[in-house]
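This is the structure, below, for whatever I ask next.
Heads up, one of the protein chains got dropped from this complex, but the rest are sitting where they should.
Up next is chain A:
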Amino acid sequence: MEMPSHADEERRLLVAEIRRFVERAVLPAAQQLEHEDRYPSELVEELRRLGLFAATIPESYGGLGLDLLTYVQLIEELARGWMSLAGIVNTHILVAALITQYGTEEQRQRFLPVMAEGRRRGALCLSEAEAGSDVQAIRMTAMRDGESYLLNGAKLWVTNGVHARILAVLARTDPQAQPSYRGMSLFLVEKETPGLHVGRTFAKLGYKGVDTAELVFEEVRVPAANLLGGVEGQGFKQAMSGLEIGRLNVAARAVGLARAAFEDAIRYAQQRRTFGQPIAEHQAIQLKLADMYTEIEAARLLLHEAARKKDAGGRCDLETGMAKLFATEMCQRVTLEALRIHGGFGYVKEFNVERYYRDAPFMLIGEGTSEIQRLIIARQLLQRYALDEQPS
């Protein structure tokens, strides 16, 4: 068959182009933008021009129609340059995927071509001050009022909360529903809607340059036509399915960031000399390098396998959960090892390793903590390996 080789070839060219972009435009700028915690408007414009915001949107809606296996490799390249950039792409692609998969035809026509163009980008609003891992505890309400809904509440940790223009917001349409997730719905809310404003933004340990915001909704009137899929009560399931793509993205970021740390470390290890030879000659350093690279490769394989599974259709909590868990925990270890290899230089801001080390922990938390991933994985396993009959 000719198709797979064509797809592989195209994927390789696309990934190579993003790598070139990272080397030309991201690597020279990342360190300074990061230290200044500045939104990278110019780089975002370049991402837009390159087509990153159109990546997985179907061609029939103005996108590039790329599969997730390609997408995660593009994200790895971006994150190798600067992890934050991949975060700017993530919620946009995630919201576009929700609309593609669950939106009505009218919603797809209305939102996707605009999103593919990349000027109006997406953000996902799930967490609240008292609902993070426990999404079912959200308090935001959406009450039907004629041909619209009135949204009230506040969302926390909204990545791209300041710059995004199309928000997917999880709210309770039926506060009495039992279990509560059955009473939740997702709404597509345009940022300019009256009553919606940015409450505050957060200064963070890492993941800088990207806006992480609190969004406050006060009597925000949203047309009923913006209820994702047009049917109430589907929001929780829709959001959880969207998070699978978010988890692929975060796992890809972890692989990219870890690769950056490894590449810096192995270069430095051959330059830095102690006891009369490059430290790369010392077994203590070699053992680290070997483990780092092996773990990165393993994470990448898990990631690609999960992306393939998701491309093939259907839910894949188990695979995306394992990829996200392993890749992000691996990234935490690898960035720390890279820092150790750099010694004192790894701890100062002149070196990128210091940034990598601060960026890594974000991924242990974003799109579901490692603990939540383990629970997801375990639940899937217990279903898969369920005994035919309960032991007495």
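Please note the rule applied: contacts are C-beta pairs under 8 Å (C-beta built on N, C-alpha and C of every residue); 3 or more make two chains touch, one makes a residue touch a chain; residues count from 1.
Rule of thumb we're sticking to: contacts and distances are computed from a predicted model.
Engineer: Could you check which of "Electron transfer flavoprotein small subunit", "cysteine desulfurase", "Sugar ABC transporter permease" or "Putative membrane protein" matches the UniProt name for the chain that's left out?
Structural biologist: "Electron transfer flavoprotein small subunit"
Engineer: Return the single residue from A:55, A:151 or A:302 that touches the missing chain.
Structural biologist: A:55
Engineer: What residues on chain A make contact with the chain left out of this view?
Structural biologist: For chain A, the residues touching the absent chain are 6, 10, 13-14, 17-18, 20-21, 24, 49-52, 54-55, 64, 66.
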